[in-house]
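With one protein chain withheld, the remaining protein chains of the complex are depicted in position.
Chain IDs A, B, C and D follow the sequence of writing; residue 1 opens each chain.
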Amino acid sequence: MSFFLVLTVVLCAVMLGSAGMALYHKNLAATVIAAGLVSLVASIIYLILAAPDVAMTEAAIGSGLSTVMFFYVLKRVRGGENG
Amino acid sequence: MNTLHIIGGAVSILGALFLLLASIGLIRMPDVYNRMQAGTKATTFGTIMFLAGIGIASPGWIPKLIVLVVFIVLTNPISSHILARAAHFAGVPLADRSVTDKLAEHRQKAGDK
Amino acid sequence: MADLLFIIAGSIAILAGLLGLIRFVIGPTLPDRVVAFDVLTIISISVISLIAHLAGRVIYLDAAIVYGLLSFLGVIVVARYVERGL
Amino acid sequence: MEYVALATGLILVILGLYGIVAQRNIFRIIIGFSIFDTGLHVVLVSIAYLKNRTAPILDEAVSKGEAASKIVDPVPQALVLTAIVIGVAITALMLTFALKMYEKRKTLDIEKFEDLKW
Partner (left out) sequence: MVKKLVAIAILAGIAFMLYGLFASYTQKETLPKTSRYYAIKGPDELGSANLVTSVVVTYRGLDTLGEVTILFTVASIIGFFLRSRTKREARAENPRETSEILHTGVAFLVPIIFVFGAYVFIGGHLSPGGGFQGGAIIASGTLLLFLAQPKTSGGHTLITFVESVSGIAYVGIGIAGIFLANGFLDNRILPVGEFGTIFSAGAIPIIYSLIGLKVGAELSAILYKLKDAKEDA
């Protein structure tokens, strides 16, 4: 019953919850932020699993740059996104 | 060694309590602007305390922790400022209990829409 | 056992993160969610430093620095999107 | 805890695939793809983990001689490192195509694009 085990269970639950939110929330911008949250939590899990390189990449790319790309496109399709 | 660990742990718990306060404020506050207030100021202080605790427990890590604290102190106010500004421009209403809105007065005076 | 106090501090921080997550889920407007996201990133910086301490590796802190620098980028992008200035 | 992470990764893969298959909005399909991607990375990293070992970086904590008995597997980590960058490149490509499709039809509904339907 180590601390890391509890932390992993909590983080995995958060990750699954935000993945569900990313797939099913009505607001498109909220889904993008939820997908960013999945990456953010995933990078903490990588750090627990002793992979700091992967954690850094995921933090820089997964939750930083890809969120930005999604928002650049979301700005263009604003208004016609539903349907 | 052990004393340093105990002192550091106590300081870290203090910081973590500030983080908890921030989260409670995030839930209890009535509108975006108040939540932002709770969410950024308390977390900045709480994180600094937390990192200070870790620095006390292992003194060899202090240079990197100082870099981390400097980055947090630099970035956090900017993000909270621009978020508050964006919420105001996007027309998120203030809570009923708020009494002043200087930015709205200023924008009215400047003739902004 | 020497790290018990740190584990308690980490548990409090995780509790704070879960409370922040409630605001992330229910937040009525987009700025609410972004504020919650910001708070979650800062709490995760603390959690990463704690993991580094418990694992005894100073190199894990580099990941925390990347977090501190880049979490703010996402917040700025969403803010510019909300105020229609992107 | 590696079992927990492995199970989470596999569930994320299934969730992402369900998002890809079941959603109608192209934007949501791309988000499903990105979740699928993250799930695969979690699976690979958790397979690389060995019990009670630490990161494959040698410094004061891990000396050169005891490296083989103290570090986790570095090869899957290197694989994931490249996979993340390629994943973001592919996401950018899919977003570009989605943008062009939106400009042609003014909609993102995948059911409206039926030129090649049979």
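The working rule: contacts are C-beta pairs under 8 Å (C-beta built on N, C-alpha and C of every residue); 3 or more make two chains touch, one makes a residue touch a chain.
Keep in mind that this is a model prediction, so the values were computed, not measured.
Participant: Can you list the shown chains that the absent chain is in touch with?
Facilitator: Looking at the complete complex, the unshown chain comes into contact with A, B, C, D.
Participant: Considering the whole complex, which of D:I31, D:L44 or D:L95 touches the chain not shown?
Facilitator: D:L95
Participant: Take the complete complex as the reference. Which residues in chain D touch the chain that isn't displayed?
Facilitator: Touch with the absent chain occurs at residues 2-3, 6-7, 10, 13-14, 17-18, 21-22, 47, 50-51, 55-59, 64, 67-69, 71, 73-75, 77-78, 81-82, 84-86, 88-90, 92-93, 95-97, 99-100, 103-104.
Participant: Mind pulling the chain B residues that touch the left-out chain?
Facilitator: Interface with the chain not displayed, on the chain B side: 71, 74-75, 78, 81-82, 85, 89.
Participant: What is the set of chain C residues that contact the non-displayed chain in the whole complex?
Facilitator: 59-60, 62-63, 65-66, 69-70, 73, 76-77, 80, 83-86
As a working rule, only the chains that are shown with their structure count from here on.
Participant: At what distance in angstrom does the C-alpha mean of chain C lie from that of chain B?
Facilitator: Once rounded, the distance between the two centres reads 11 Å.
Participant: Distance-wise, how many Å sit between the C-alpha centres of chain C and chain D, to the nearest whole number?
Facilitator: Chain C and chain D have C-alpha centres separated by 21 Å.
Participant: What is the distance in Å between the mean C-alpha positions of chain B and chain D?
Facilitator: Computed from C-alpha means, the inter-chain centre distance equals 31 Å.
Participant: Which parts of chain C, given as residue numbers and ranges, touch two or more other chains?
Facilitator: As it turns out, chain C has residues touching two or more other chains at 10, 17, 30, 34, 55, 57-60, 62, 71, 78.
Participant: Which chain B residues touch at least two other chains?
Facilitator: Correct list: empty.
Participant: How about chain D: which of its residues touch chain C in the complex?
Facilitator: Touch list, chain D to chain C: 54-55, 57, 59, 61.
Participant: In the complex, go through chain C and note every residue touching chain D.
Facilitator: Of all residues in chain C, those touching chain D are 55-60.
Participant: What residues on chain C touch chain A, complex-wise?
Facilitator: It comes out as residues 7, 10-11, 14, 17-18, 21, 24-25, 30, 33-34, 37, 40-41, 44, 47-48, 51, 54-55, 57, 59-60, 62-63, 66-67, 70-71, 73-74, 77-78, 81, 86.
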